[in-house]
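All protein chains but one are shown at their positions in the complex.
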Amino acid sequence: MPAVSMTVNGKAVTADVDPRTLLVQFLRENLRLTGTHVGCDTSQCGACVVHIDGIAVKSCTTLAVQADGCNVLTIEGLAPPDGPLHPMQEAFREHHGLQCGFCTPGMVMTAIDIVRRKGHELDEKTIRHELDGNLCRCTGYHNIVKAIAAGARAMKGA
Amino acid sequence: MYAFTYHRPTTVRQAGNLLAKDSEAKLLAGGHSIIPVMKLRLAKPSALIDLNRVEGLSGIELKGRSLVIGAMTRHVEVATSPVVREALPALAELAGMIGDPAVRHRGTLGGSLAHNDPNADYPAAVLGLGATIITNKRRIAADDFFKGLFETALEPDEIITKVSFPLAKKAAYQKFKQPASGFALVGVFVSKRGSDIRVAVTGAGANGVFRVKAFEEALKKRFSPKSIEGITIPPDGLNSDIHGSAEYRAHLIGVLARRALAAA
Partner (left out) sequence: MSATGIGMPVRRREDIRFVTGRGQYTDDITRPGETRAVFLRSPHAHAKIKRIDTAGAAAMPGVIAVLTGPDLSADKIGNLICGWMIHSKDGSPMKMAPHPALAVGKVCYVGDPVAVVIAETLAEARDAAEKIKVDYEVLPAVVEPAKAQSAPAIHEVAPRNTIYEWHLGDAKAVDAAIKSAKHVTRLDIINNRLVPNAMEPRVAIGEFDPGTGNLTLWNTTQNPHVARLVISAFVGMAPEHKLRVIAPDVGGGFGSKIFIYPEEVVCLWAARRVGRPVKWTADRSEAFVADAHGRDHVTHAEMAFGEGGKITAIKVKTIANLGAYMSTFSSSIPTYLYATLLSGQYDIPAIYCEVDAVYTNTVPVDAYRGAGRPEATFVVERLVEVGARELGMDPAELRKRNFIKSFPHQTPVIMNYDAGDYHASLKKAVELADVKGFGKRKRESERRGRLRGLGYSTYIEACGIAPSQAVGSLGCGVGLWESAEVRVNPTGTVEVLTGCHQHGQGHETTFAQLVSDRLGIPIENVSIVHGDTDKVQFGMGTYGSRSGAVGLTAVAMTLDKVVAKAKKVAAFMMEAAEGDIVFKDGKFTVAGTDKSVAWGEVALNAYIAHKFTGSQLEPGLKEGAFYDPTNFTFPAGCHICEVEVDPETGNTEIVAWTAVDDFGTVINPMIVEGQVHGGVAQGVGQALFEQAVYDRNGQLMSGSLLDYTVPRAEHLPSLKVDMTVTKCPSNPLGIKGCGEAGAIAAPAAVINAITDAIGTEDLHMPATPASVWAALRRSGHFQKAAE
C-alpha cells in the first residue's frame, strides 16, 4: 500500500492507504474528521468540499494518494476549537443559512472559495451561479445566499 | 471501486511506458470522469497512471495564430486565463460552463477529450474550432479524433499532451444544460476562420459530437443567425432520453446555433 503524507488543518499526517481510498474516506475514517460529509456518489452535491492547497475540491472525487504532499483544509480547521468562528461560519449562523446542517460544511468551504475568486462584494446572481456544485435540500438556498454575501463582506475585515 | 495499482510517473515517457505495459491501465488526469465511473464499479482498470506530477503537460501559450493548451490544464485556468479571454473568448466561456467550480478546479482539457463523454463541452470547441490534438506520438485533427460514444482515435498507449486551437475571427458557444448533471443537453459551438465555418454540436448526437453541414453551408454566404432560419435539423440520429426527445434536441440545435451566431 502506498504511503501518503499531507498536512491536514495544519497537522502533518502520514498513513499507508489502499490506492482506492478516496480523500473523503481518508479524512473521515483514518483521521476521524467527520465534518466532511458524503451526500452523493456522482460528484453532484458538494457536501464533501475541502480545500487542497487553498482551492475547493470535491474530496469524494479525489483519491487520497492525489493529495500526497498537499495542504488540506477541512471545516474543522477553519476556526480554533475554543476560538471565534470563521466569519463565514458566523454568517451562516447569523443568517440561518442551515437547517439540518448536513450540506453546511461543504457550503461553507465552497463559500470561502467563492470569496477567494470573486472578492468580498458578491451579488445574488453570482452567488447562486457559483453554488452550482452544492446541493441543499432544506433551505431553498434563500438564506445561504444571504449568508454568503454577508460572510464575504465580513471576511474583508478579518 | 475495484482495487487497482497506483503509479505516479514524472515524465510523459514513463507514463507512456506504464500504459504500454498494461492494456488494462488507465490514465488519471483530473479524475472527474474516471473516478465517478470507478466508484460506480462501471470501470475496472488494473492500474491508474497519475499524470498530475508529469512535467510540461500544463500551460497556455499563444503560438502565432494558434492557442496551445497543455492537456493537464484545468478548466478553471482556461476559463480565467487572460490570454484565452483575449485570443479565444468563446473557449474561455465554454470552459467556465463545465461542471461546477470545484469540478473546474480539478478537471482537465486532456481528460475531458480522452473520455469523450457525448454530453461534454470541450469536444464541441475542439470540433467547432477544428483544433489539433497533439499526443506523445502524433497530431490528430479534430475531425478524425471523435469516434463515437466514449470512443476516440487514441491508441491504447497514446497520451494527449496538448491541444492546438486555431484562433477564429468569430466564435461562440451556447449550452442548454441538463439540469441534474449540468452536462449539455445540447451545446452548439460556432466559429468562422476565413472561409472555414464550423458548427459543432454536443449532447444531442447518438454518436457524440458532430458537425452540422447544412448550417455550415448556409453560413458561407453570411455568418449570421438569419442565414440558418428555416433550416430544420432532422431528429434522426439524435438522442432521445428522459430529459428530451430527439425532436426537442433537433429544435434546440437550431435555437442555440442562432443564439451562438448572434453572440459570435
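Every chain is named by a letter (A and B) in the order it is written, and numbering of its residues begins at 1.
The rule is simple: a contact is a pair of C-beta atoms (placed from the backbone, for glycine too) under 8 Å apart; a residue touches a chain by one contact, two chains touch by 3 or more.
The shown structure was predicted, so the numbers you read here are calculated from the model rather than taken from an experiment.
Undergrad: Given that one chain is not shown, what are the shown chains it touches?
TA: Output: missing chain touches A, B.
Undergrad: Going by the touch rule given at the top, which residues of chain B touch the chain that is not shown?
TA: Spelled out for chain B, the touching residues are 1-3, 40-41, 176, 179-181, 241-245, 248, 251-252, 255.
Undergrad: Touching residues of chain A against the unshown chain: what are they?
TA: So the residues of chain A touching the missing chain come out as 18, 20, 28-29, 32-42, 44-45, 47, 74-76, 78-79, 85, 89-90, 92-94, 96, 98-105, 108, 124, 127-129, 131-132, 134-145.
Methods note: only the chains that are shown with their structure count from here on.
Undergrad: Could you work out how far the Cα centre of chain A sits from that of chain B, in whole Å?
TA: One centre to the other, that is 28 Å.
Undergrad: Quick one: which bits of chain B touch chain A in the complex? Just the residue numbers, please.
TA: Answer in residue numbers: 1-6, 8, 28, 31-32, 35-36, 38-40, 48, 50, 52, 99-103, 105-106, 180-182.
Undergrad: Could you pull out which chain A residues touch chain B in their complex?
TA: 2, 18-20, 22, 41-44, 46, 49, 55-58, 60-63, 65-66, 68, 110, 113-114, 117, 130, 132-134
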